[in-house]
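Removed: one protein chain of the complex. Kept in place: all other protein chains.
Chain nomenclature is as follows: A, B and C, assigned in order of appearance, with residue numbering initiated at 1 for each chain independently.
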Amino acid sequence: MSGAAFGYFPGCSGLGTSLEYERSTRAVCRELGLTLWDIPDWNCCGSTPAHTVDPVLSAALSARVFAQGARAGIRDVLTPCPSCLSNLRNALEHMEDELFAARVEALTERPLEAGHSVKSVLQVIVEDVGLDKVKERVRRPLTGLKTVPYYGCLMTRPEKIMRFDDPENPQSMDLLLQALGAQVLPFPLKVDCCGGSLGIPVRDSVPRLAGRILELAGELGADMVVVACPLCQMNLDLRQGQIRTRGLDYTIPVPYFTQLMAYAFGLGDEEAAFKLLAEDVAPAFSCMRRRAEEIKAEEARVAALAAQKAAARAGRGAQSRANGAAGGEA
Amino acid sequence: MAIQDDIKSAIAEALPGLSCVIGWGAGPEALRAAPLFMRDAADVDKFTAGFLAVNNPALFLPSLKGAKVGLVVKGCDARSVGQLVAENLVSREAIHLIGYPCRGVIDMDKATAALEGRCEPGEVKGLREENEDIVLDAPGGEIRLAKKDVAADKCARCRYPNAESADVFVGEKAAPVVERDDYADLAAFENMALDARKAFWEKEMSRCIRCYACRNACPLCVCRDHCVASSREPHWLTQADGVRDKLFFQLIHATHLAGRCTGCGECERACPVGIPLLTLKRAFSRQVEGLFGYTAGIDRSTPPLLTFKLEEPAIKEREW
Amino acid sequence: MSVLKEKELRVIGFLCNWCSYGGADTAGVGRFAQPTDLRIVRVPCSGRINPLFVLKALLGGADGVLVSGCHPRDCHYAEGNFYARRRLEVLKGFLPVLGIDPRRFEYTWVSASEGQRWQHVVTTFTANIHALGPASFSPDAPELEILNAAAR
Partner (left out) sequence: MRIGVFICHCGSNIAGTVDCAAVASKARAYPDVAYSTDIMYACAEPGQDAIIAAIKEHLLTGVVVASCTPRMHEPTFRKTVERAGLNRYMFEMANIREHVSWIGKDIEANTNKAAELVRMAVSKLRLNRELKPKSFPVTKRLLVVGGGVAGIQAALDAADAGLEVIMVEKQPTIGGKMAKLDKTFPTVDCSSCILGPRMVDVAQHPNITLYAYSEVDSISGYVGNFDVKIRKKASYVDWSKCTGCGLCTEKCPSKKSYDRFNEGVGPTTAIIIPFPQAIPKKASIEREYCRQFNTGKCGVCAKVCPTGAIDYGMQDEFIDAKVGGIVAATGYDLMDWTVYQEYGGGRYPDVVTSLQYERMLSASGPTGGHIKRPSDGEEPKDVVFIQCVGSRDVSVGRPYCSGFCCMYTAKQAILTKDHIPDSRSYVFYMDIRSPGKGYDEFTRRVQEEYQARYIRGRVSMVYPKGKKLIVRGADTLMGAQVEIEADLVVLAVGAEAAEGAPHLAEKLRISYDSYGFFMEGHPKLRPVETNTAGVFLAGACQGLKDIPSSVAQGSAAAAKALALLSRDMLDSDPQIASVNLNRCVGCRKCIEVCPFKAIQEIDLRGQPKAEVIETVCQGCGLCNATCPQGAIQLSHFTDNQLLAEVEALCRF
């Protein structure tokens, strides 16, 4: 589906803590032929602070986003942030109830027409663009990079709201990373909780929960934990120092899948934006390159061996033919 | 007419092996032919075919069981025979069909209307066919009418002008008038609102005199003396002179013909008060053709309402 | 005899004994509340239903007719509902030519275990009939006599 256009909703973190996600997403979408129109004068989706206290207010915030989009002729919205996606989807879902919609519209003072949709960047790349198209764009394959994909709790759940991938064992990011050439390790904690926003009221929760994820990633021998959610990324990356004080004995970079895509597509440092991560990706990439060399050498060895065998077979065949011919003469 | 003579020879040739051959001969008036039962050469001389050969000779078949009979048939007549055969109501072996290319038959209501102000149909003394016209020998001189203006409605949507199943076919086959029946007449009828359709039938049926000519003219109405219209066991109809019972009789007739009616139109032609009875039957035929792809009198398979499929691809059952 | 004025419409059901009548029983045993309009005629099999019963009911003043049998392949008599499916589908498409809204007639399949489904079917069908309102098909009703007289 090349040439498609979406209204783009970066979400609050896109302007702050997840600038690297934002930049790489825009770059990757451009490369894949997706046009992104910024929704004019967008506002908070109504996530955590609002929806925990007032579902109507929360939906009203989302509804205003759609209404702003509609003014610019936008119906289909794209957002990188699963939390925003969840809230925007929930708002659309709840507003199918007329009574609820009326309460929301009393706040927004404008009715929301039907026909709006919202999808995640991940879903659009995997389902609408397709992995074949992604593969075509790869200039610098991630051969030798050991990754674990981490989807977080919201990307596929609740199932009937998100309607994307398997809720308990999603595969889309696994397949996407494979398409980029990376090695993907089966990661049982891919939808486990990282602590989310609980890290603010219950400080201890994030080191414990995020720690568990990082620990298993390390045990499996991963070079990177690849994420799709700004909050997960923050918990796993920014708080890694904290987690290390509680026993984690290594560092592991936590990039967004879009950053790896930007790298694999051969885009510049500015667009891959690895510099904005807390944990350095450089050691992981040098590991990758070393392993890539090894893989290359091994492949060459196997090819040489095969060639040798083939030559030997050919030689034997020639000899036996020669023998046969000789026998015939005799 | 050369073709008429050819048909006569075909009849004469077949007659020795048959108890009789049914065709058409002179009727009470010059514009009306009547069924002719031919048993010898003198009878054969009286035979006429052509634009006045209106009656469907298949009507007589079920009552002539036991002896081999010959029938001169138009395409639509042959369909009636075909359907009777498909339902095992008559045996194909006991019938000798002589077919000829039919180029339409007269609709007396239309002819009467066309002659309005010029003469009464009964005053016409003779008729000859000239290509696409008929020329009437009327008291005030010859009257020329275009066939298409006075032909039966069914002829304008004729798909099978030639009796394809005939044992002997005389003459060059005629081209079908249409390739498929689009039921445009029904579609036009259904342009009326539902309530208007109801009112239409209520008004039409109020004229019915319960003479059952429609039933008696139908070649596929094989119940004959055992029609439920006059039965107490089962007692589907009262004898009350109300629109409801009159309409219900037509619904019984149409329902019994669902998937069987070949559209010969004899019911409607026979109706003395001019109720458009074929419309009801065609509504069923449209359903059956659409759902089961079955054309009565042409398909040799079991009639669709006497069989079934485990999966019915054309039936979209409603979700609840 | 009549339905309750302003409250009910005349809804007649033909149900096969083995599946749908049992399903309606199961709904009753489960106390699944349903509208009161429906009156059920019990027949051994949906194949027993001559489409003329449906037409008789509709001409006789029924506002809606519902037929229900065993699910295809589950017929107690092996094949009855297969024939019913063809005949009733043909009938449904015939009704409009008479000026009867085809939504006034539905046929469906409900098994003896599907009490909840039966409740859903009855509730939905009755609601649909109420949305359509009373059938105006009333040949021989007094006002029609007047209409007919006018036509004559």
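Everything that follows uses one rule, which is that a contact is a pair of C-beta atoms (placed from the backbone, for glycine too) under 8 Å apart; a residue touches a chain by one contact, two chains touch by 3 or more.
What you are looking at is a predicted structure, and each value in this text was computed from that prediction instead of being measured.
For the chain that is not shown, the touched chains among those present are A, B, C, taking the whole complex.
When the whole complex is considered, the residue among A:D41, A:E113 or A:D166 that touches the unshown chain is A:D166.
Per the touch definition above, the residue from A:D54, A:D76, A:E127 or A:D192 contacting the chain not shown is A:D192. From the set B:E93, B:E130, B:E179 or B:E233, the residue in touch with the chain omitted from the display is B:E233, counting the whole complex. Considering the whole complex, the residue from B:A12, B:V135, B:V222 or B:I315 that touches the absent chain is B:V222. Although one chain is hidden here, its contacts on chain A can still be listed: residues 166-169, 186, 188-189, 192, 216, 219. The omitted chain makes contact with chain B at the following residues, 87-89, 222-224, 226-228, 231, 233-236, 244, 256, 302, 306-307.
Touching the omitted chain from chain C are residues 1-4, 7-8, 10, 12, 17-19, 21-22, 24-25, 27-29, 31-36, 39-45, 47-50, 53, 56-57, 59-62, 70, 73-80, 83, 87, 111-114, 119, 138, 140-141.
Criterion: only the chains that are shown with their structure count from here on.
If touching chains are joined by edges, the resulting network of the protein chains shown has some other shape, matching none of path, cycle, star or complete graph. Among all pairs of chains, B-C has the largest number of C-beta pairs in contact. Chain C has its Cα centroid nearest to the centroid of all protein Cα atoms in the structure. Distance from the chain B centre to the chain C centre is 35 Å, each centre being the mean of its Cα atoms. The mean-CA centres of chain A and chain C are about 55 angstrom from one another, to the nearest whole unit.
On the chain C side of its complex with chain B, the touching residues are 50-52, 55-56, 59-60, 72-73, 79, 82-83, 85-87, 89-91, 93-94, 96-101, 106, 108-109, 117, 120-121, 124, 136-137, 139-140, 144, 147-148, 151-152. On the chain B side of its complex with chain C, the touching residues are 186, 189-190, 192, 194-203, 205-206, 236, 242-244, 247-248, 251-252, 254-255, 258-259, 279-280, 283-284, 286-288, 290-292, 304-305, 308-310, 312, 315, 317-318, 320.
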